[in-house]
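What you see is the complex with one protein chain gone and the rest in place.
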Amino acid sequence: MTAGMEKAGHRFPVRVYYEDTDAAGIVYYANYLKYAERARTEWLRAAGAGVGAALKGLIFVVRHCAIDYLQPAHLDELLEVETSLLAAAGAVLDLEQVVRRDGALLVRMQVKLACLNEAGRPARLPAALRAAFETHLQSQECA
Amino acid sequence: MTAGMEKAGHRFPVRVYYEDTDAAGIVYYANYLKYAERARTEWLRAAGAGVGAALKGLIFVVRHCAIDYLQPAHLDELLEVETSLLAAAGAVLDLEQVVRRDGALLVRMQVKLACLNEAGRPARLPAALRAAFETHLQSQECA
Amino acid sequence: MTAGMEKAGHRFPVRVYYEDTDAAGIVYYANYLKYAERARTEWLRAAGAGVGAALKGLIFVVRHCAIDYLQPAHLDELLEVETSLLAAAGAVLDLEQVVRRDGALLVRMQVKLACLNEAGRPARLPAALRAAFETHLQSQECA
Partner (left out) sequence: MTAGMEKAGHRFPVRVYYEDTDAAGIVYYANYLKYAERARTEWLRAAGAGVGAALKGLIFVVRHCAIDYLQPAHLDELLEVETSLLAAAGAVLDLEQVVRRDGALLVRMQVKLACLNEAGRPARLPAALRAAFETHLQSQECA
């Protein structure tokens, strides 16, 4: 990527409701993983019906997740999860997902996903998904 | 039951953790349904291995639930869920479940469960379960 | 209301994600209460900024909730929660909330809410909220 280039991942809005908060008055730390999964699901959906069809019978499972909690979020705030592809190789996807409020960075996650078939064995990422990623990465680089 | 007799349902302890609370500083209203399901599971387990075996391939689903929220519970409190059988007929169980803290009544639930087989059709309650209930009700009446 | 009149409550979409489901492959029964609270929050927000301002320092707590589970919802389905005001008197709101998928009724809830002030005492519903309800009920009757 060229210097000064903004990363342009997939953006997904999340509203904070009572269910998300805890007695400390902030979003409970485990719930950012829920937000992240919602965002990943919509990111895949945004990749198009062709990708959806190619993913039939496949499932993504989280193998590793590293989370930095920088600032808390509170009841009723409107957050945004940005999902960016870092790498796709074999049966593995590496993503970065960040949660922001009005542009301020609250939480940063690195997530490693394995693609499994119905028998629970690693399955190479479908060609349609790889193609969608190529386009996606391309558009990021040109953005 | 004779006057002054204490009802003697199955008792299950629950500790309140951060995950259970919300920004109002109390246990989030949906989470009492989690406590109730944990208690029902342990109530069935307490009915003995024979009942467990008889329940293989069967599943209980909640058909109706009515909940009175009388007093709130807070972080770190130790609660107790008492589960009492009200009626068992055909494929349906009627339960009362109450949540207490140091004897004080916080939440009262009435729960109607349907017993389903693997095809998702109503299934008569297994004889072993009915027998366990008979004993259970008997012991309540004699307590 | 005149015969044949459709009730026209507030509508709120909910997507089912993994976090909402359980090992039975359906939405976990407690999670409909989360959907219902999200919908109530957006229903109040839709009542306008004047209502929001009038509600400062007030909080709604659920006193009673009765839920009929008619049909299950599944992963990735798009649901809709419709919230209708049944009655508003003193410090109490009575609502009906139903969850539908493509028009089919899945879950029906009756919810009684108490309005409390910061001291935790019952507080009469603010005039701005009553006014919003009047308009709302009016528009329902004329719809």
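Order of writing sets the chain letters: A, B and C. Residues in each chain are counted from 1.
Throughout what follows, a residue touches a chain if its C-beta (ideal position, glycine included) is under 8 Å from a C-beta of that chain, and two chains touch if they have at least 3 such contacts.
Bear in mind the structure is a predicted one, so any value in this text is a computation, not a measurement.
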item	value
Interface partners of the hidden chain - shown chains only, full complex considered	A, B, C
Candidate in contact with the missing chain, chosen from C:V14, C:A30 or C:V98	C:A30
Of A:A8, A:A46 or A:C65, the one touching the omitted chain in the full complex	A:C65
Missing-partner contacts on chain C, residue numbers	18-19, 21-26, 28, 30, 74-75
Those residues of chain B which, in the complete complex, touch the missing chain	15, 17-19, 34, 37-38, 41, 76
Contact footprint on chain A, counting only the chain that is left out	24, 29-31, 33-34, 37, 59, 61-69, 72
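Assume only the chains that are shown with their structure count from here on.
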item	value
Where chain A and chain C are represented by their mean Cα positions, the distance between them in whole Å	30
CA centroid of chain A to CA centroid of chain B, Å	38
Distance between chain centroids, defined by C-alpha means - chain B, chain C (Å)	27
Where chain A touches two or more other chains, by residue	18-19
